[in-house]
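For this depiction, one protein chain was excluded, whereas all remaining protein chains were kept in their positions.
Right, chain A next:
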């Protein structure tokens, strides 16, 4: 961790930093995982219709299906039927695939994931986006200037250190 000259310049800030808890490696990793989860999420907010009873009832297109030319109507299944019959979460599916791949000695879903980069990471200021050469003593977040450091301290740093 680098201690920059600009950090040392203000004595108040040093005192502040002393009081500040240094977030350990495990918590930093947990935070990173949370960020990655957020980046994969479908929505940030809750279902706006969650309180409505109708929200579960997805309209069906039976009218249309009935008019298909040569169709018999013997098998009309609800969406729930498929959801219940084929209910497995993503982790379970990956696990099954891995087991089957091992038994058959084939390449699996997990095998083709990209490895870690051999290039050194680049560092951008988390606040303004430009290159950031300093990192936060508490949580390791990058920033570029005192101004951005202050913003970081007031916002995301505290939130995550808690």
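Methods note: contacts are C-beta pairs under 8 Å (C-beta built on N, C-alpha and C of every residue); 3 or more make two chains touch, one makes a residue touch a chain; residues count from 1.
Following the convention adopted for this analysis, contacts and distances are computed from a predicted model.
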item: Hidden chain of the complex, named as in its UniProt record, picked from "Mediator of RNA polymerase II transcription subunit 27", "Actin-related protein 6", "THIF-type NAD/FAD binding fold domain-containing protein" or "DNA-directed RNA polymerases I and III subunit RPAC2"; value: "Actin-related protein 6"
item: Contacts of chain A with the absent chain, listed as residue ranges; value: 6, 32, 35-36, 38-45, 47-49, 52, 54-55, 58-61, 64-65, 67-72, 75-77, 79-80, 82-83, 85-86, 88-90, 93-94, 96-97, 100, 103-109, 112-122, 124, 127-133, 144-147, 151, 154-156, 159
